[in-house]
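Following: one structure in structure tokens, then a few remarks.
What follows is an incomplete set of chains from the complex, kept in their original frame.
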Amino acid sequence: MIFSAEEAVSAVRDGDTVLVGGFGMAGMPVELIDALIEHGAGDLTIVSNNAGNGDTGLAALLAAGRVRKVVCSFPRQTDSWVFDGLYRAGQIELEVVPQGNLAERLRAAGAGIGAFFSPTGVGTPLAEGKESRVIDGREYLLEYPIRGDVALIRAHVADRMGNLVYRKTARNFGPVMATAAAVTIAQVARIVDVGQLDPEVIVTPAIYVNRLVQV
Amino acid sequence: MSLSREQMAEIVARDIPEGAYVNLGIGQPTMVADYLRPDSGVVLHTENGMLGMGRPATGDEIDPDLTNAGKQPVTELPGAAYFHHADSFAMMRGGHLDVCIMGAFQVSARGDLANWSTGAPDAIPAVGGAMDLAIGAKQVFVMMSLFAKDGRPKLVPECTYPLTGRGCVSRVYTDVATFSVGPDGARIIETFGITADELINRVGMPLVSSPFD
């Protein structure tokens, strides 16, 4: 269960879809991304809220040419120059997904839902090509699950089985991404013995966690 | 005299019911928080996963794990709760927030909202939570200047920019007037430093003037 960052990310293979937690820097698994860059897997699809900031983390992964496609809600930021450059040069694909659909599609993947009718995006350009249906007088769009081969997330404390708790708004995408990937790798600040976490407050049960990295 | 941004924020704050659950969009809407009375019982939601958000954090209060949807450090109030992104957007999309306040590029008389893209051919699309907020809250208030830099009104018969949501806005707060919008069209609620006639003339479309105006 407990790995070095290098060993942990060796689960990622060329062509994989990798779910990357975090909203801005809160919950961003920085050390796992660094290890992934070092690891060298390429042709990746990255699912994350943003498409990298500055020159580190996801931006560095993009800059290293390892990413074929980004699925995110908000790629364009003041410091997203790496993504912007690749996108304008036609060197990276982009699927823009409203943030709530992103979260709900990840949840659907984890929960065995085949597809769901979402209220978001009706009448907008993002509805193009989507099946729509009026239910009880309201229009919805059909949205499909987003599954990952690997999820890289950051939590606060884990026990040795892999139960996780998070800290404040760094919780964000971690709990849903953990359910949506075949292999979930969590970096945590601290690993405690089994029995040290209160069963009432565990946010991600160990069943969803395959590898722990303490950083 | 038209309103300053601070005055607009104050007017919006005045219209938020006591005890309401409210999401303040990125940018100008965040200023509304400064004008909510501490005893109003209004609870702020931030879609990255929190109810009970407090004011911006400064100095030692800054915690990289505690930010708002604009990724700025904020504080936590007593009674706060944290939750993950799917739960946060379920809260929003399920219609549990009383009010959401957003900026806009354009709002149509029937309440269509355009605030995520100018449709410029070279723009990189980015939507964030705007479309979820637009359709999720019980009421969507827009805060914006009534006229763009080029002088064209942003309250329009039909949005020309790509939509964020259809028929979702109920109130539009601008520097020169407050409007209600919806299935019956745009109605002037209050004007600031301009007469209703001037306003109708400058906006260039039919506006019903409220009996209270």
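Order as written gives the chain letters A and B; numbering starts at 1 within each chain.
Note that a contact is a pair of C-beta atoms (placed from the backbone, for glycine too) under 8 Å apart; a residue touches a chain by one contact, two chains touch by 3 or more.
The structure displayed is predicted, hence computed values, not measured ones.
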Number of copies of each distinct protein chain, complete complex: A x2, B x2
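Criterion: only the chains that are shown with their structure count from here on.
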Whole-Å separation of chain centres (CA-atom averages), chain A against chain B: 28
Footprint of chain A on chain B - complex, ascending: 46-50, 63-67, 71, 76, 82-86, 88-90, 92-93, 112, 117, 122-132, 135-136, 162-166
Chain A - residues contacting chain B, complex: 23-27, 73-77, 83-84, 87-88, 94, 96-104, 106-107, 118-126, 156, 166-176, 203
